[in-house]
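Here the structure is laid out as structure tokens; the discussion comes afterwards.
With one protein chain withheld, the remaining protein chains of the complex are depicted in position.
The block that comes next holds subunit A.
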Amino acid sequence: MGTSELPYRPLTFDTDGRRHLFVRENGMLAFPEGVRPAVFEVWTIEHSSLVKVEPDTGDVQMRSTADLLERLVHRLAREKVGLRLYAAGRPDFLAKVAKVADEAGLCSGEIMLGEPVGPERRVFCVHCDTLHDGVSGDTLMCQGCGTKLSVRNHYSRALGAYMGGGEPAVVIAAMEAVAHG
């Protein structure tokens, strides 16, 4: 996978799918739009005991993101053609789900990422390879090498992270302008 912006868009059920799995980072996130398909499962990360349980939906509660992702890996490895996977949550969560889906061989029509909630991103330091989770601004101090990083628009699916580099923002802007033509 190359680098690009993740393709976010409002979630809508794809009627061409035969089975549908919705993974969400918390119970407040709405189901995809449209008529709810017959075969529909929801996996929710339970952050508090106040999470509403939807009846009759094949609702599954997960303890943590790690738990959900691990189960997703196993599930997709056994999954047959016809599944549509929908994900809702923060950019970090979406990035991790997208990476698992990519590795399982899903293509763009099979994985749908909702508009991210919250501005946090996962950032990779291009100088020392340190990953930072939950970065909400455009700049941060690298915890690995101490460089002041600017977060770039480019996202690496392979790493599941945005790139952070030490060049001044104006230089990055100029580089991106060249890269985007």
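Here is the rule we go by: a residue touches a chain if its C-beta (ideal position, glycine included) is under 8 Å from a C-beta of that chain, and two chains touch if they have at least 3 such contacts; residues count from 1.
The rule is simple: contacts and distances are computed from a predicted model.
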| item | value |
| --- | --- |
| Chain not displayed: protein name in its UniProt record ("Electron transfer flavoprotein subunit beta", "Ferredoxin", "Oxidoreductase" or "2-oxoisovalerate dehydrogenase subunit alpha") | "Ferredoxin" |
| Given A:Ile45, A:Met62, A:Leu83 or A:Ala161, the one touching the chain that is not displayed | A:Leu83 |
| Of A:Leu6, A:Leu69, A:Leu106 or A:Leu159, the one touching the omitted chain in the full complex | A:Leu106 |
| Positions on subunit A contacted by the hidden chain, ascending | 16-19, 76, 79-84, 104-110 |
